[in-house]
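The other protein chains are all here in position, but one chain of the complex has been omitted.
Chain lettering (A, B, C, D, E, F and G) follows the sequence in which the chains are written, and residue indices restart at 1 in each chain.
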Amino acid sequence: MDDARTADSHGMTIAGKTFRSRLMIGTSRYPNQQVMLDALEASGAEIVTVAVRRVSLDGGGAGLYDALGDNYHLLPNTAGCFTARDAVLTAQLAREALGTNWVKLEVIGDEETLFPDVEHLLDAADQLVNDGFIVLPYCNDDPITCKKLEDIGCAAVMPLGAPIGSGMGIRNPYNLRIIRDQCSVPIIVDAGVGTASDAAVAMEIGCDGILLNTAVAGARDPVKMARAMRLGIEAGRYAFEAGRIPKRLYATASTPEDGIIGG
Amino acid sequence: MDDARTADSHGMTIAGKTFRSRLMIGTSRYPNQQVMLDALEASGAEIVTVAVRRVSLDGGGAGLYDALGDNYHLLPNTAGCFTARDAVLTAQLAREALGTNWVKLEVIGDEETLFPDVEHLLDAADQLVNDGFIVLPYCNDDPITCKKLEDIGCAAVMPLGAPIGSGMGIRNPYNLRIIRDQCSVPIIVDAGVGTASDAAVAMEIGCDGILLNTAVAGARDPVKMARAMRLGIEAGRYAFEAGRIPKRLYATASTPEDGIIGG
Amino acid sequence: MDDARTADSHGMTIAGKTFRSRLMIGTSRYPNQQVMLDALEASGAEIVTVAVRRVSLDGGGAGLYDALGDNYHLLPNTAGCFTARDAVLTAQLAREALGTNWVKLEVIGDEETLFPDVEHLLDAADQLVNDGFIVLPYCNDDPITCKKLEDIGCAAVMPLGAPIGSGMGIRNPYNLRIIRDQCSVPIIVDAGVGTASDAAVAMEIGCDGILLNTAVAGARDPVKMARAMRLGIEAGRYAFEAGRIPKRLYATASTPEDGIIGG
Amino acid sequence: MDDARTADSHGMTIAGKTFRSRLMIGTSRYPNQQVMLDALEASGAEIVTVAVRRVSLDGGGAGLYDALGDNYHLLPNTAGCFTARDAVLTAQLAREALGTNWVKLEVIGDEETLFPDVEHLLDAADQLVNDGFIVLPYCNDDPITCKKLEDIGCAAVMPLGAPIGSGMGIRNPYNLRIIRDQCSVPIIVDAGVGTASDAAVAMEIGCDGILLNTAVAGARDPVKMARAMRLGIEAGRYAFEAGRIPKRLYATASTPEDGIIGG
Amino acid sequence: MNGSIKVNGEARDWKDQSMVDLLGEFDVAAGQSGVAVALNGAVLPRDDWGATRLAQGDEVEIVYIVRGG
Amino acid sequence: MNGSIKVNGEARDWKDQSMVDLLGEFDVAAGQSGVAVALNGAVLPRDDWGATRLAQGDEVEIVYIVRGG
Amino acid sequence: MNGSIKVNGEARDWKDQSMVDLLGEFDVAAGQSGVAVALNGAVLPRDDWGATRLAQGDEVEIVYIVRGG
Partner (left out) sequence: MNGSIKVNGEARDWKDQSMVDLLGEFDVAAGQSGVAVALNGAVLPRDDWGATRLAQGDEVEIVYIVRGG
């Protein structure tokens, strides 16, 4: 795919850093660690997300950092935080633990939908930007909220396509198109992607990247699905850059019609 | 992509012949011949479609055969035929001209929609199968018609996703799924694909391949769109083989929830 | 609703006969006969469909005719016929039994999908039209087939919205719109309607009527659903006649913006 | 329709007040005042929305109140306000002008999309509830925001189906269903409805009412579209109460299959 | 005289009966509406029921109206 | 006495008028329904219109009901 | 000898020519690939082009491969 990749004139640039892959992938819920490592490699992703959790009294846990730290940009999230206060402290601990000032900011409003709490999200984003973080906020597909996050100084916006882990795809492509029109920072569709065509659709709208986890980790064959996602994102991006034909209700012949036998 | 391709356990096998690429692409309506040649190469297709037309008194026309004959399997179509009689003669002339007994059978019922005439199509398919042809019929997405074409002995069925050149994508995925359930010959979605995600959707339903032309030839950058289609088909096929996660209305956390700070 | 009905400038005219209601409703699969009678009345339908079956040795069966004959136009169908021959004889027996030359022509191609067999359907329609029948053919949403049925002399075409009893609604509104453009006989959407909005959608496309059964008979409250369907059809028809606003991606203020406080 | 209406066991109850009609309709952008009055009557609505604006130096403006005050519940909106401060003062002025403590609260975040500013909306709603208002907030389809508005004490939530005046219908029915599950106050779909089937769809999801304006005022025949909307809402509500059949990919025969001729 | 006829696809003794006799066995009255009869693949108008005697090997279809969609 | 007041965002001469006087200039009758007034950012109940004299620098909003969605 | 033949739907003088002669007029070489010929509604294999003489009233179709979808 190298020829293809280089042919992608843009790449994905966030906070001045350029990545060849437009996919960010999570590390959770794989059948086992080897499948995870194989899937991450097949996905072509350079950025993988991790979480921070309290050390349990029975110790353990250094393993993940050692397994991934050398090969990937580890992007810590603040999953599970319901308040700006918890999210900010979690981000600061993650920065200390990983030595990175990048954070995937999640402030959840409800355990059933895992939709973000917009008020707390904006508050936390503001605090973290002022504290020197590169903030990548998981948000809903509300254009107003996305614009505010951009104005606060977030390095990208990460609207959901559908609830986390739902696999429902891009439920409202219209809002994503409006966000694309109104925001100049990169748009990463976070959550909702269930299969390769969902990822392609997001890219064809003009989004810059995709963050996913369950769709790959929960597939019957995670490694094959990881490859499918990588290809789907590349396909959608090329289609976006290539400029598709307009949609028509009626047909237009592809084969010229002069000189037909019996014609 | 070689590793990827070999990882595709199936490939596409029609009439006992296996092709690495699941894409068949047309040769019409490109800005110029060089763009066509570059797009065909970028598409990865091994089968390209051509038409047969009356020689015009001002001669010319041998060019296409020379340009493509050595590198691609040329699949002649019967585009523009409105009767079984014209389609059969056109197929026989194509066989003589190209020395191939494969034919993309088109019998059109209406110039505005270019939808097939099912009665004439079944008649022509029957005559050509009995005359020793490998018949690939362009048909509508009617499961009954597809099953009849299979029973007649067609080597594949090629239901339309939407009118030729409309770029409307897969208008009725439900019918394609029913056809997938009921037919055992390969299913090639012919017509309607407008962008890469359309191709991916068709493959995720379980179709075996895609035939397209206008979506690539008419794109602002045909070569880039050709690459997008190649990747979209591979992405959709891998996703189909990988076994996607089920769709849910509500969320399921990807990050485990124990040990959350303040939790 | 009388004011409303008379306000409907068109009504539904088939074979020169005008009906106030655009709904045709089936008589099968209701919890019991009283619920059926109440649902038929609530639906406002003037045409109800019935079938003809062999008299069983244990007699019975005169009941239905007595219960409905006086209040409704009984439209016999040829449900369950798989050949033109069976369908024609069934139609002729129905004509003798009911003294009507109207028939809902069904020639089924497959028991799983209950999709029509287009070849046999066209053959049977031709025979019955020549035998003096008013033929209302249940067909698929293929514009070519619908046009042929019109040319044969059918009094209407009745394309399916989705498989019989599936409740999937109008799966391919694009084809219905094309059929609307190309046919001048009334278009009755037969099969697929699952709820009131499905019926409204069909009418908004410009279809002339709806034929349904399972959606009402199988609802938790068939009488209430019958009323819902009646209203949904009227709503969709008025909306079609009223001329809807165009769709826009962006907003247009409904409230004028001059004189806003603080503005 | 009286029998029908009384058959609707619920009606729409907001803040302890019950309305027979589930439709709220705006008064803006009609061709002229008589068409507006005829459309309002045809719609069956009991609640109509109005705005408050600065008196222009050339006087005038008492007309509307006189024309509508006796026959409808006038619901003032805060359209055009971009801050909580302006919205609160506008609501207080409307209360003084109309002698009602009901308000349709709008706090806009962007002139192009007219999407709400969630932060300011929540702030204004809180102030107005504490000031004794019955607050009906126009909000986005974010379940978290809707729940917060309910917890603040709003008498209903009014999520948008699509941008105001876009006529795009219900873009994300999934979110509305989640809001339906999570909120116990009435849900009024405000904005986006373009035609009768859109209104029916919203009601079938289980929403309690619809607020619209442009779809009627901008139709080619506003009076007929007003009737269509009234019927569409009733149709959708009855369908919701009737309990629709489940959706199936395959068919189920409506006509019993025993006793078929030749069977 | 021992032959047979076929009624609605099932064999039955031939008793040199008239169509009206046969219909009576199915509780179908002469000229009853909502019912129709086919004799050897062709519709037999109700006015001809009385005058019609059945012959050995005749195939009869007796149908009536039932619920349908 | 040459000062000014602000009415609906626009400067106007201050003539020591009462609110009722000012409203009259806008064809608004005393206590007219469908109209409301704010004085310096707070609603002024219609019952107080008569008793209210305007002071230099006062900011007045006079609004009425119009069509809206 | 004044008759005519029909080539690709258009009348042409008959000159008692061979098929190869006729094809020459269309710049088609003997046995050229990518081209096919039908004589009176049936395909004429390229090997028979040389041996075939045209008769008055013959209908000939000469086709070649073009771009198609």
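We take it that a residue touches a chain if its C-beta (ideal position, glycine included) is under 8 Å from a C-beta of that chain, and two chains touch if they have at least 3 such contacts.
Computed from a predicted structure; not experimentally measured.
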item	value
Which residue of A:I14, A:A84 or A:L98 touches the chain not shown here	A:L98
Touching the absent chain when the full complex is considered, from A:K17, A:R54, A:R220 or A:K247	A:R54
On chain A, residues whose C-beta touches the chain left out of the figure	26-30, 36, 49-55, 57, 59-62, 64-66, 69, 74, 76-77, 79, 89-90, 92-99, 164, 213-214
For chain B, the residues touching the chain missing from this view	253-256, 259, 261, 263
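To be clear about the criterion, only the chains that are shown with their structure count from here on.
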item	value
Equivalent interface to A-G, taken from D-E, B-G or D-F so that over half of the residue contact pairs match	D-E
Chain of greatest Cα-centre distance to chain C	F
Reference chain A; chain at largest CA-centroid distance	E
Chain pair with the higher count of C-beta pairs in contact (D-E, D-F)	D-F
Chain centre separation in whole Å, for chain E relative to chain C (CA means)	33
Where chain B touches two or more other chains at once, by residue number	26, 28-29, 51-54, 77, 79, 89-90, 93, 112-113, 115, 164, 168, 174, 178, 213-214, 249-250
For chain F, residues that touch 2 or more chains besides their own	8-9, 61, 63, 66-69
Complete list of chain pairs which touch one another	A-B, A-C, A-D, A-G, B-C, B-D, B-G, C-D, C-E, C-F, D-E, D-F
